[in-house]
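Below are the structure tokens for one structure; questions will follow.
With one protein chain removed, the remaining protein chains of the complex are shown where they sit.
Should a chain be cited, it is by its letter among A, B and C, assigned in written order, with residues numbered from 1 in that chain.
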Amino acid sequence: MSKIQHDIQQALSYVKSGDTVLVGGFGLIGAPLTLIDGLTEKDVNDLTIVSNNLGESGKGLGILLNQNKIKKGIGSYFTSNRDVGDKYQRGEIELELLPQGTLAESMRAGGAGIGGYYTTTGVGTDLAKGKEEREIDGVKYILEKAIRADVALIRAHKADTLGNLVYYKTARNFNPLMATAAKTVIVEVDEIVEPGELNPEEIVTPFIYVDFIVKAQQILTKEGVVSV
Amino acid sequence: MSKIQHDIQQALSYVKSGDTVLVGGFGLIGAPLTLIDGLTEKDVNDLTIVSNNLGESGKGLGILLNQNKIKKGIGSYFTSNRDVGDKYQRGEIELELLPQGTLAESMRAGGAGIGGYYTTTGVGTDLAKGKEEREIDGVKYILEKAIRADVALIRAHKADTLGNLVYYKTARNFNPLMATAAKTVIVEVDEIVEPGELNPEEIVTPFIYVDFIVKAQQILTKEGVVSV
Amino acid sequence: MTTQMSKAETQHMIAKRVALELQGPCTVNLGIGIPTLVAEYMTEDNIYLHTENGLLGVTDVEEADIDPNLVNAGKLPVGEAIGSSFFNSSDSFAMIRGGHVDVAILGALQVDETGVIANWAVPGKNIMGVGGAMDLLVGAKKVFVTMNHTSKDGSSKLLKECTYPITSTRQVDMIFTELAVFNVEDGQLKLVDLMPGATIEEVREKTEAAFIE
Partner (left out) sequence: MTTQMSKAETQHMIAKRVALELQGPCTVNLGIGIPTLVAEYMTEDNIYLHTENGLLGVTDVEEADIDPNLVNAGKLPVGEAIGSSFFNSSDSFAMIRGGHVDVAILGALQVDETGVIANWAVPGKNIMGVGGAMDLLVGAKKVFVTMNHTSKDGSSKLLKECTYPITSTRQVDMIFTELAVFNVEDGQLKLVDLMPGATIEEVREKTEAAFIE
């Protein structure tokens, strides 16, 4: 069975109401814009979205937010979208704020069969409240739990038809981690090539992590997001 | 100051008696044979060696073992060198056996500022004895601690003069992890190139991890280890 | 067994039988020994082999193409398939422990009647090596075990309880010996096949563990 999906909604059929969904990107950079766009057109709700930001006001995940499809956001920097704060104050969304390194590491842990880990980040701050503190070899750490999800929507630069992925510059960010931490992984890419065209030493995400591949129809350019 | 060292003993001057030393390689594959050879010629003892294997009988780290320079070995598969068992029975060496994935993950943790982590590997076995067991979300884990060291001796394929590294096929193994987990990192390579010659998307070990670079003088070939 | 096979023939017979259980697309990790031989009998071309020392896409290699830096977990020379990738040991075990490898095929010294195995240590001998066995047991979606049905002294290796240290509390999924094939279902061994030349009586006689026929 080919992993390549030509129909975005078909690919997104794996996203169900109530799911936890990892969404790649640092702001719009490296975000799966085509898949996010598809999600805004899909009848789905009560989603828990794990993503560094919840888009910008009225853009990307921001549209999903305004559609009231997001029950909870887990991220490190919601400030980039003022609507998040407004919704939070009205009690319309739950938020879990994590340091950016913890957000990344928790997904890596989730993908690697690690249940939790002790990190120095956040010790003694408000973000450590309710978290176990422990001293190991004279250093204070807090316990952070792994993050795993139902679906990951990610973006890569190229995929081969097996599902091996390479990324492009700082559009890599959270995407390779999210590829490891979800039951179903859907990737959108600029280009699909034949197996053997990607250098085996250079593949960042081996194909076992990827379930479906779609071609990007929304691209970030200097002039903003354009449809192709 | 250039990171390139032409004198192996000069590079090894950072290894002191009593140090914990990470040594790369899966058996001889990807092992820093030149640096190990240099270590056998150096007056140093009471070393704790962290390496998947302690070489083979009379080869690689096996020589160091027979020179009684190793106080303790931490690894996953000492069986490859029968001398290790003999020495252990005579009480001449301490051994800490770890599952291979735990050995790797503990060094990654050490390099990443993670103090310890909960893994499913080993739960309920003799290797879990004395280790904290904990249930997280219904799954049993044991706590494993990070490994950090004084020095790492590793092998890569190419370095640029800044210290960026790329590896070669299955000679990669533990080397990139060890590069992150020691105070001083010494790498031996097949080839030294100028900055810009390695593809920025392909660099596995960024230069901040590397302190010294030496050119390999002992190479693993089909016919065994040869001097070049 | 009534027919006399060489050790190598027996190993190949077991490997061939294991191969029948592999349906692609899937990713399989092969342990040292009999498991390595399974690769020779796989018929589907969408089965990819993972080796924990850092390669997804292991293939056979011709003598002339041997590369000393391209080996499997048994340190034997291998080749690389089209579409293969290399990675470090922690990424490799993240794949294993994180549940991304479909099948692990391992050797075992003993198995108990619930499907728990012992394959890394023998009491009284120095416990010197474990390698990736514990990681594979907790992480692989399915675990198949190949083993001799009996010890040299004729005693069963399929026991009520393992006398050697167990490798994991996880029960394996299938057990392949030179006499029989068992599924592990709801914590019980179930005989699903007799190997060529084996009889049900011989299996009963040489199996200490309870099993469902």
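Structural remarks
As a convention for this text, a contact is a pair of C-beta atoms (placed from the backbone, for glycine too) under 8 Å apart; a residue touches a chain by one contact, two chains touch by 3 or more.
Predicted, not measured: the structure shown is a model, and the values here were computed from it.
Of the chains displayed, those contacted by the omitted chain across the entire assembly are A, B.
Screening A:5, A:121, A:164 or A:184 against the full complex identifies A:121 as the residue touching the chain left out.
Between the chain not shown and the residues A:4, A:97 or A:192, the one that touches is A:97. The set of chain B residues touching the chain not shown comprises 1, 108, 110-114, 160, 162, 164, 180, 195-196, 200-201, 203, 206-209. In the full complex, chain A touches the hidden chain at residues 26-27, 29-30, 52, 76-80, 84-85, 88-89, 95, 97-105, 107-108, 119-127, 167-177, 204, 220-222.
FYI, only the chains that are shown with their structure count from here on.
Taking the mean of C-alpha positions as each chain's centre, the chain lying farthest from the centre of chain C is A.
Taking each chain's centre as the mean of its C-alpha atoms, chain A lies 33 Å from chain B.
Separating the centre of chain A from that of chain C, both taken as means of CA atoms, is a distance of 36 Å.
Annotation for chain C: residues touching 2 or more other chains are 80, 86-87, 90, 93-94, 96-97, 138-139. For chain A, the set of residues touching two or more other chains reads 112-114, 201.
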